[in-house]
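The block underneath contains the structure these notes are about, expressed in structure tokens.
For this view, one protein chain was removed and the others were kept in their places.
Letters are used for the chains, namely A and B, taken in the order the chains are written, and counting of residues starts over at 1 for each.
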Amino acid sequence: MTMLGDNPAATPKLAPAPVASVIDLQVHFRSKAGVVHAVDGVSFDIADGETLGLVGETGCGKSVTARSFLRLVPMPPGIQAGGSILFRPHRGCEACFGNGCDVCHQSGRAPDVCGDCAGSGCDACAGTGHLTVDLLEVAEQDLRNIRGNRIAMIFQDPGKALNPAMSIRDQLAEVFYAHRSAELLAAAGLDGGGDGPVGTLMRRKAGLRSSRLEDVLLTLPSLRARRNRLRVAADNRIAEALAETQIPNPRKVMDRYPHELSGGMRQRVMIAQALACDPDLLIADEPTTALDVTVQARILELIRELQQRHRTSVLYISHDLSLVRRVCDRVAVMYAGRIVEVAPAAEIFNEPSHPYTRGLLAAIPAASHERGRLVAIAGTVPELIDPPPACRFAGRCPFEAEACQLHDPDPEAIGVGHEVACFIHHPPPDSTAARPSFDRQVR
Amino acid sequence: MQIRDYILRRLMVLPLLIVGVSIIVFALTRIGGSPIGIYLSHEMSQEDVAQLEERFHLNDPVPVQYFYWASGVLTGDLGWSGVAAAPVTEVFLPKLAATMELAVTSAIVAVALGVALGTFAGARRNRFPDHLTRVFSISGAAMPLFWFAILLLIVFWVYLGWFPIGRSDPEMWARIDHPTNLYTLDSLLAGDFGAFRDAVWHLILPAVTLGYGATAIIARMMRSSLVEELQEDYVDAARAKGLPERLVLRRHARRNALIPTVTVIGLSFGFLLQGSVVAEIIFQWPGLGRWMADSVLRGDQATIMAYVLFTSVLFLVVNLAVDVMYAYLDRRVVLGE
Partner (left out) sequence: MVDMPMTRTGPVDSALRVRLRRARELTASLLRNPTTVAGLVFIVLLLGMAIFAPLLTEPNTPDAYQMPRDWGAIAVPPGSPGHFLGTTNVGGDVLYGIIWGARTSLRLSVIVVSATVAIGVTVGSIAGFRGGRVDEVLMRIVDVFLSIPELIFALAIAAVLGPSFRNIILALAVVFWVKYARIMRAQIIHVKENEYVDAARMIGDSPWRIYLKDVLPNSITPVIVQATLDMGNIVLVGATLSFIGLSEAGIAEWGVLVSEGQAGISAGRWWSSTFPGMMVFLWALGFNLFGDGLRDILDPRTETAR
């Protein structure tokens, strides 16, 4: 890929810009009943190095949003109805070799420079000077370079997300072969192979491009030694990656199969796989939902630790608000395909401004609640087929008013870094309709 | 270890099933008329017949007769085939070789084509190639082999004249030695490429006919199991790693989809076995199937019984092997969840 690779000039100092920006994302699904608006105009930014939580109940569209980053939503029945996801890849700062300096704003990671303007700012990068790509538009080949390499994803159930018939080693090796084949060849001492048939064969093998015939050739004694050196190099990298996630006995674990490991171990393997190539953005889709509570805490800690060490940005998807509080810098709350509130983590909990967020917080069982009473939000999530132009939460909102049934609010700022989509906080376009208020509870 | 128990259990049941089958076969000989019918040959004299009646205790109660018949079978006495004018055991092996040559060729064709077709269709679910494959698969299951064979015969032998019938050209057959009784192998061993080509040319039509039904079932199973695998999370996870789609298909989805397909491959073996009877009749292939068909028409009980016994045992053993292999491959998948 031409974009991520040639950057000969010295790294200019650029103003920081979000590593990812979701702009008015719309993903719909064709179903027998109609077109379902699963994600209907979602926008948020992920700053470089931050952990953003995306919270909501089942069916609100958070998973679809997450998968859209890597274009993993199956496109029939899915429809890419609009919007863009901008990604600004970073790499280790060349000026300070990742230690932190002025150029990279002490983060150790500097953005790739926009090819069109060499950092001075232009239309392609919206003036930021950062190399910017729209993940929804980028070519197949480039997308594959990004997947697993610059953006990685860990899935909810590691038991299902690991191939049951492949050893841990083989699955992790794939990531290295796909994205770090040159490094592997170098580590194996095979990079001087030249353009002769042997050199080409080894390069193809390292890049997962060898045919079955070529694989058979590699079992011949003279070539076998080289193939084994390649494998050893890969094994070393794999062991390193596994050790980083605090898996005991990485060399032994490598030989195992997923079903031989516990849930917590499997998730560590997934995390190791995701962080293997030091990605800029890690998308974690409910990584602890399928785990025991005791294991959950440890995995959360691990993610936090690794995130700090690698300075990766994280998009953390969950339905559990209390969990998200411990891990995230900022939190975005989603409901019925829209973002209803975004704020720094502490503020979401101390000053929830959207009625839905309040409802979610109230529903968390706490010591302060009366014994025997559980609070729930009345009603169910609406059908998202051709939604009417009203607030999605209308019909369940305890503070609903006339304006809520006529217009759908967009998120607007109500404080530093705090946005809410509710007419309680900002006036509707049509000022004649009655506005809701926290003082008027109707249900 | 669950697997070992499973294998042991199946292995222990196997002899019981074989005995059960032998009882049925024995019962059939009784229904068929004279109890010594399977041993009689036209060369025998009155004394020989009396001796036979002694040896097999035909004047004793039925269970005793069963015992002597069964021990006869175990020591290799399967009776006299009127059709072949020889003891069954003598003629059995060369005919078996002929049928095996045909069946194995058909099986290889069926597996290769079926897996490829199923993968092709499964990766393009609900699009044109998938629909086409579904029509092919269903027609394969409903296809009367005798009709399909006759159609191919009419088109390719009568009208186009591209392919011959029978197993070989008599001249070329006579030219070479037959150590293995497998025409293809023997011709290669003898270095006679003309004979090899002759062997292959004669194989094509019956193998295609026989393989058609098996290809259809395998393709169908492969397609549906591939579709199922493609919906699993690990496939998305593989894509998320940045692997190109063809590798995701090949290394992840297809490899796992092959596991349930293995069971169907075992099933289609039974299909091939039964189909060989008809195929050998129509294409005049000198194998077990045609021998059986002739025996059925001419009341050659010894052959019929031997054939039923043999095919059942083979069927049981192959099914057991397939089930064991599936259990071995599948435990990684099953125990994992």
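As a working rule, a contact is a pair of C-beta atoms (placed from the backbone, for glycine too) under 8 Å apart; a residue touches a chain by one contact, two chains touch by 3 or more.
Quantities reported herein were computed from a predicted structural model and do not represent experimental measurements.
Taking the complete complex into account, B:G270 is the one of B:P244, B:G270 or B:P286 that touches the chain left out. Here the missing chain is touched by one residue of B:M143, B:A190, B:V262 or B:A327, and it is B:M143.
Interface note for the absent chain: among B:L203, B:A238 or B:M292, the touching residue is B:M292. Seen across the whole complex, the unshown chain contacts chain B at 13, 16-18, 20-21, 23-25, 28-29, 31-33, 134-135, 138-139, 141-147, 150-151, 153-154, 158, 231, 233, 270, 273-274, 277-278, 281-282, 292-293, 295-297, 299, 301, 304-305, 307-308, 311-312, 315-316.
Here is the rule we use: only the chains that are shown with their structure count from here on.
Note: centroid distance chain A to chain B, computed from Cα atoms, is 53 Å.
The residues of chain B lying in touch with chain A in their complex are 232-234, 236-244, 247, 251-252, 255-256, 259, 329, 332-333, 335-337. Those residues of chain A whose C-beta lies close enough to touch chain B in the complex are 67, 70, 72, 144-149, 152-153, 155-157, 159-166, 174-175, 178-179, 208, 257-259, 270, 273.
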